[in-house]
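What you see is the complex with one protein chain gone and the rest in place.
Let's look at chain A:
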Amino acid sequence: MDTKANLLIRKGRVIDPASGRDDVADLLVEGGRLVRVGASLDAPGAEIMEAEGLWVIPGLVDSCVHLSLPGEGPWAGDVASECRAAAGGGITHMAVQPDCGPVDSTAVVRLIREQAGQANFARALPVAALTQGLAGEHLAEMQTLAQAGCIAVGQAGAPLADSLTLKRCLEYAATFDLLVLFRPEDASLTAGGCAHDGAVAARLGLPGIPAVAESVALSRDLLLVEATGVRAHFQQISSRHSLALIREAKRRGLPVTADVSIHHLLLDESALEGFNSHCHVMPPLRTARDRQALLDAVADGTLDAICSKHQPLGSFSKAAPFPSTRPGISGLDTLLPLVLKLVREEALPLHRALDAVTAAPARCLGIPAGQLETGRMANLTVVAPDEQRVMSERWLSGGRNSPWFNTLLPGSVRRTVCNGEVSWLAG
C-alpha cells in the first residue's frame, strides 16, 4: 500500500532557515516528495490543507533523546511510543543516545530501527557506544555499528575518565571519520552532586556540582579533539565558562559543534526552590547569568543547536526526596512549544531559533534533514504558532516528568510529515 502523501498545503507561512525563505506560499508534496513551493499551486487529486495563519517549517531534528527498549530500566515508554510523541511534537529525526540497550551491537541497532520502523512516526537514528557496554574500557565495534546505520559514536551520560582510553577511542573513530558526541563532565567533580554548586544549593543544602565539572572535561576533550583530528559535537553545554572554550575552538577552526538543552534556556537554579524534583537534571540548571549567556550563545551561533534532552521517566523515579530522584525531563512534547515561547518573549530571534532545531542539528549530526528542499522526501511540520494549549491535555510521551506538564504553552502541531508520510495529524 502506498502511504506516501499527496498533499497541497495552501497559504501557510513557509519558513526554511536553511535557505532563508520566509514568505506565504503553497507547498506541494507528491508521492511523498516535496516537489514545489510557490504561489497559487494547483494539484488535482491531492489532499488540500488550508494553512492560512499557520507556519510550515522543516521537521524538527532533535540531537539528543534517551529512549529505551521495551521493559528496560526505570524508563517510561519505549522506542515506539516515543517516536509517536516525537511526531506529535513536530519532530521528524532524533539522535537516540547509546544508553538505549546500550548500542554496542548490531543486534541492538537492528532492534531500535525495527521498533522505530514499525511505529513509522519519526526517524530514530541510533548513536553507537564508544566503548563496549559504555563501560569505558574496551573499544566498541564502532565501524561495524556505523555501517549498520549509527550516525555517530558517544558515551551518553558515562563520560570517559581515563584519558588514554579516550585518546585511543578518538584515534580509532578518526580512522573512519566517525562523528563523536561528547557530554563533557569530570566525574570526580560531579560525584555525589545533584544541583549547581551555587547560591540555591548552598541554601537548600543540596550537594553541589560546580561549573568546572563541565569546563575541566571540555578543556581536555577539546585538546584531544585537536590532537586526533576527530569530528566532535558537544552536547548540553550548561555553563558560561564552557562557552569561551567552544568559541575559541571554533575560532581556531577545529571541527567542533555544540548544543544546549531547551530547559537550560528557560530555567535556572532558582527553579529548585521547594525541592522541585522535576527540575532535577544533568547537567544541573545553573545561574541566571549562565542562562542568559547560553541564550546569547545560541543567538550568535556558538551553540549550534537546541535539543530536548528527552528522558522519559516512570512516576516512581520522581517520587522521592530531591537528591534521591532520577534526573531528567521528558522533552519531546515541549521542544517546539518552548522554542516558540522563547521567540515570543524575544529571548531568541525567530529564524535562528528555528534553525537551531532544524537545519543546524542536522548539520551537526551530518544527516540530510531539517530543510524544505524540493526533490527530496518531505520532512515538514505545520504548526499554529500562537495557539496556546494546556500541555497535559495531549501529552504523548510515556514520561510525564516535566515542569511544564500542567502549563499553558504556545504552538500546537497540526500536521507532521516524516519521510514523505503523514506521521501526525491533529484530531
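Points to keep in mind about this one:
One rule holds in what follows: a contact is a pair of C-beta atoms (placed from the backbone, for glycine too) under 8 Å apart; a residue touches a chain by one contact, two chains touch by 3 or more; residues count from 1.
Heads up, the rule we're going with is that contacts and distances are computed from a predicted model.
The unshown chain of the complex is recorded in UniProt as "Aspartate carbamoyltransferase", chosen from "Amino acid ABC transporter permease", "NADH-quinone oxidoreductase subunit J", "MoaD/ThiS family protein" or "Aspartate carbamoyltransferase".
Contact with the omitted chain, checked across A:Ala201, A:Leu224, A:Leu243 or A:Val382, is made by A:Ala201.
Note that of A:Gly20, A:Gly253 or A:Pro321, the residue touching the chain absent from this view is A:Pro321. What chain A contributes to its contact with the hidden chain is residues 197-208, 210, 273-277, 316, 319-324.
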